[in-house]
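With one protein chain removed, the remaining protein chains of the complex are shown where they sit.
For reference, chains read A, B and C in written order, and residue numbers begin at 1 within each chain.
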Amino acid sequence: MVKLAEYRGKEIFRKYGIPLPRGHVATSANEARDLVAQGKVPLPCVIKAQVLSGGRGKGGAVQFAETPEEAGSRAGGILGQEFKGERVRQVLLEEKLPIAREFYVSLTLDRSRRLPLLMASASGGMEIETVPDEKILKIPIDPMVGLVSYQRREVAAALGLPPSANPSLDATLQALWRIFVMEDAELVEINPLALVGGALVALDSKVIIEDDALFRHPEYEKLTGDLTPLEAKAHEKGIAFVEIGGDIGVIANGAGITMATLDVLSQEGGAPGVFLDLGGTDDPKKVAEAFLLMSEAHPKVVFINIFGGVTRCDTVANGLVEAMRLAPPKFPLVARIRGNNEKEGVEILRKAGVGSFTSLAEAARQVVALERNGRNPGGPAPPSEAIPAPGGAS
Amino acid sequence: MVKLAEYRGKEIFRKYGIPLPRGHVATSANEARDLVAQGKVPLPCVIKAQVLSGGRGKGGAVQFAETPEEAGSRAGGILGQEFKGERVRQVLLEEKLPIAREFYVSLTLDRSRRLPLLMASASGGMEIETVPDEKILKIPIDPMVGLVSYQRREVAAALGLPPSANPSLDATLQALWRIFVMEDAELVEINPLALVGGALVALDSKVIIEDDALFRHPEYEKLTGDLTPLEAKAHEKGIAFVEIGGDIGVIANGAGITMATLDVLSQEGGAPGVFLDLGGTDDPKKVAEAFLLMSEAHPKVVFINIFGGVTRCDTVANGLVEAMRLAPPKFPLVARIRGNNEKEGVEILRKAGVGSFTSLAEAARQVVALERNGRNPGGPAPPSEAIPAPGGAS
Amino acid sequence: MSVLVGPETKVVVQGITGHQGTIHTRNMKSFGTEVVAGVTPGKGGSTVEGVPVFNSVQEAVRATGANATTIFVPAPFARDAFIEAVDAGIPLAAIITEHIPFHDMLSMLYYGRVHGTRIIGPNCPGVATPGPAKGSKIGIIPNMIFRPGRVGVISRSGTLTYEIVNSLSEAGIGQSTCIGLGGDPVPGTTFVEALEMFHNDPGTDAVVLVGEIGGVAEEEAADYIHSRFGKPAVAYIAGRSAPSGKRMGHAGAIISRGRGTAESKVEALTRAGVHVARFPYEIPDLVRQVLHGG
Partner (left out) sequence: MSVLVGPETKVVVQGITGHQGTIHTRNMKSFGTEVVAGVTPGKGGSTVEGVPVFNSVQEAVRATGANATTIFVPAPFARDAFIEAVDAGIPLAAIITEHIPFHDMLSMLYYGRVHGTRIIGPNCPGVATPGPAKGSKIGIIPNMIFRPGRVGVISRSGTLTYEIVNSLSEAGIGQSTCIGLGGDPVPGTTFVEALEMFHNDPGTDAVVLVGEIGGVAEEEAADYIHSRFGKPAVAYIAGRSAPSGKRMGHAGAIISRGRGTAESKVEALTRAGVHVARFPYEIPDLVRQVLHGG
């Protein structure tokens, strides 16, 4: 998902006509001071760290200034700092407006109804997750027709807006809808949407663009900020990789089978730590790459649980054998390779000294036993010896 | 309907990304010469009168030039001339391109299917009305979904386009669709759409915006060019008025009743000449205005045929009486006022010395008889005497 | 019996506080129509002609069980008003408003189809079912022209329909239901759809079609009548002597490229076995003939 920083979201807001406070981005204290001194940002002003995490207000990432010098020093105090692990490279300076009230509005996808959902609340300025459900107006929107006037009137009523602000609300909601559709957004949120002198102004922006639609929007780049270094490396190679801290590495194919493997290992008392989802690959090289990535996570034991549908077992087996040849693994390996070309795959692994289980429960028990061995000071046994021949399949 | 001149349609084309020849508009010979001399319009160039009527090529309204001087003199020769009754105030100068082939594409409304209709033909460059139906590809388009790729491929096949031109065609058709929707067009036509060096270029434009959607498009003004002076005057006052040349003036309400009146009068041997459709007015002033407009057309006899539904007969009667007071008519008047508040309306007319028929056929016969009298050298009889008491109503 | 509206119809009037909305609320009520609610945003809580006014159609439907709407709101807001009615679950909408952009109508047509709401109009006089005791009407067709009976009327025209219905009534021929389709380029209901309703209505013995030049709706009606319509039909086409290419008041009445001419319509209908009147006042006699073989 592509989550845009506040100022980038506001650039989109401006393009679609949503009223904003006057403001500019600065990347240095001097620049911040000059912007204010030159009158490009009116005083008093707000200085906001341009980071993607929420809770900036409490975290000191939002400051105020009354003079150009103060704006410069406050900006300097924020820039370069880390906020929830993210380095602050830009600040947004904006005029501080006399706010009468703060509202919440957003558009997102309602998966249950399979329709866009407009949400609005008179309780603006706080995380919407903390607002009680009955204080949030939710209106499903027909994607082919968009927002219509009675829905906008419902929002006005829910917000308790003065009638003078209605044209402003109508324009804002229509812009929100156009952004949602035209920019392929997963979420467009204005929180707070402030009432300032009878009209509405967007004080913050939250815009998330859908990954799958990026082919239509080359101007947005995919976000990898939340990932661990290894996850980011996997991400670059197009491999789904998740680290959660545990001993067992799991290589599976598909989200469902990955989760089911995790469920079984946990039930058997294991501590899965790394998941690597091969998806529907047909490419032995990709399997080898995945295996080498897994090695870098230093698991105590690795469980390969593959059911071949699109993926062929022999492809996976060839990739594994190739990877083991390039970098002999320092951990024991348990395999369960079933499905498409199962016989061929099992045979390839067998020739490379790796046995394959048929039963998931048995395989999982073996993995957990090896994990416990791995915790012993004796260190991991070599794979060819550590892996017993699988029990008889039915 | 708002029919845009070629250069205005092309401004829209440019905005939506349809490739055009390089060109500029000029309003004088000097300006035309300078545009070419300064290289803003490459040579050789085409000079086209910006008038709304078709058939410019045959009519001398399209010329060519090889030098700036020639461009200036050709432009000067066209500017200020009349073309099919329309004064030429602008010419469009455009580079003359090496055209390989000429196609036709358009989007319009298919009233029968109640869907937008994409039309395309390999026989470009001539009026589409003259192209045989089997040489025109017609594709109905879902208005909620728009053009999709297989439809664009069908067009490419029908035009026999080289594959290299496909991206150009796709972009052009998508732009055509966006113009149709975003600009509320009744018609968007490119004829000819020329193949020039493997890509498509729009050599002409025809864009008609729907009158009823003008509230969304204040940039377009309503066209009154085709109207007679009286029609234009009526148009300004919001009265539908049609002059076709004949003796009888008809004031009716609604298109259907107007046409039916015409049908009956023609059948009885009359020559209706002016129609004035009051529509659903409730305003006696508008009725009076309409009547005065009718007087200006100098009919030999006027037939007022009203069936009051939304319109009330007493409103119409009051308006008529007021108009007759302001400007006593120089023609006999036959009335048939029925429906809503009929009794009151008939009574008001009766008091003003105008009788009212119940039967349409009888009224029409009386109108035609008076038309024939009016042709006699004796001149029109005064209305109060000319109009007999109506026959008994059923 | 009747189609579309009847004693069970409970009408909401959108735009009730406007001039036309108020007048026609009164007229609908005096026709016998159950006008149960009006809607004008911001005017909720007031009453018009004794009818309670609500801020939204949904409120009106919840409070009154309205199951049909008559839309009088101005053209720029008509699309949204219709969608509001659909979202409130109303299955039938007569849209009186004229000058609605056809692009708006295309999306209204889609929305009505997906959600099962039938549109009559726009730019139409609506639908009326006269009753021996009380009638039911959505729209603006004048009350006094009707007589209850067994002839269905379908028309693209407004005032001409009144004229014709009136002449039927004066000739003693009553009507089951009269449907005014409106003359816009994209009508919510076509001749064919209206004919299907009368085909299925045991209370209708014959149908009168009032068409006009322009478009091909009458030709399509002829095809339907020929292949599937099981009742006698009489038609009148206005504009036989209309000047070619001149607009006669609305877009439906323009002839282009030889299609949609009076000749082609008359010929298609005649071939389908429809009795086509040359003049509106011939209609009562023709109806009498098809009903009684007279």
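Basically, contacts are C-beta pairs under 8 Å (C-beta built on N, C-alpha and C of every residue); 3 or more make two chains touch, one makes a residue touch a chain.
Every value quoted in this text rests on a predicted model; they were computed, and no experiment measured them.
Student: Which of these, A:259, A:292 or A:369, touches the one chain of the complex that we don't see?
Tutor: Residue touching the chain left out of view: A:259.
Student: Which candidate, A:20, A:115 or A:136, sits in contact with the chain we can't see?
Tutor: A:115
Student: Check the options A:66, A:212, A:236 or A:296 and report the residue that touches the missing chain.
Tutor: Considering all chains, including the one not shown, the answer is A:212.
Student: List every residue of subunit C that touches the chain not included in the displayed model.
Tutor: Answer for subunit C: residues 110, 113-114 touch the chain left out.
Student: Considering the whole complex rather than only what is displayed, give the residues of subunit A touching the chain that is not shown.
Tutor: 109, 111-112, 114-116, 129, 143-144, 181, 184, 186, 210-213, 215-216, 240, 242, 244, 252-260, 262-264, 266-267, 275, 277, 279-280, 282, 306-311, 338-340, 359-361, 394
Student: Going by the touch rule given at the top, which residues of subunit B touch the chain that is not shown?
Tutor: 142, 144-145, 148-150, 153-154, 163
Basically, only the chains that are shown with their structure count from here on.
Student: Using C-alpha centroids, which chain lies at the maximum separation from subunit C?
Tutor: A
Student: Between subunit A and subunit B, what is the gap in Å from one C-alpha centre to the other?
Tutor: That pair's centroid distance is 56 Å.
Student: Please compute the C-alpha centroid of subunit B, do the same for subunit C, then give the distance between them in whole Å.
Tutor: 27
Student: In subunit B, what residues contact two or more other chains?
Tutor: Those would be 144.
Student: Mind pulling the subunit C residues that touch 2 or more other chains?
Tutor: Within subunit C, residues 107, 110 contact more than one other chain.
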